[in-house]
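Below is one structure, written out as structure tokens; comments come after it.
Note that one protein chain is taken out, while the other chains of the complex remain in position.
So, subunit A:
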Amino acid sequence: MAIKYLIMLSKQGKVRLSKWYTVISQKEKLQLIKELTAIVLNRKAKMCNVLEYKDHKIVYRRYASLFFIAGIDVDDNELLTLEIIHRYVEQMDKAYGNVCELDIIFNFQKAYHILDELLLDGTLQESSKREVLRRVGQQDQYELEDELDTKF
């Protein structure tokens, strides 16, 4: 199964992260985000986390003030998608240390990096929590070392 896109939306309707695993034009992306914002933010807490949208499905989950929205095919497993979203949030929590919206706004590159280690072409590529964090930590270390090199 493959996720078509993953969007992170705040309660204020601001897009904090968007990752696309399907080729669509910029105009269509903007339209999709606009429509999803209107649909998902209108949903109450006790409503179902899965809904049909155009020719595919939307699976979303709310964590504090953020909505994680994934688009999947009609045949794909929604519960698995919810688990992938949860895994992503757990990884972010470990990497950032008790992540909040502000952390994601000002360190968005880390959120994208964790997502890229977790998913490839919309499919889970690394199921080990430890491995994803190890790779992200290693890349951060290389980055730090590079900065030291330029200073000397």
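We take it that a residue touches a chain if its C-beta (ideal position, glycine included) is under 8 Å from a C-beta of that chain, and two chains touch if they have at least 3 such contacts; residues count from 1.
What we mean here is this: contacts and distances are computed from a predicted model.
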Listed names "Integrator complex subunit 9", "Proteasome subunit beta", "Increased recombination centers protein 6" or "V-type proton ATPase subunit a", with the criterion being the UniProt name of the chain not displayed: "Increased recombination centers protein 6"
Residues from subunit A at the interface with the omitted partner, ascending: 10-15, 30, 33-34, 37-38, 41-42, 44-45, 62, 64-65, 101-102, 105-106
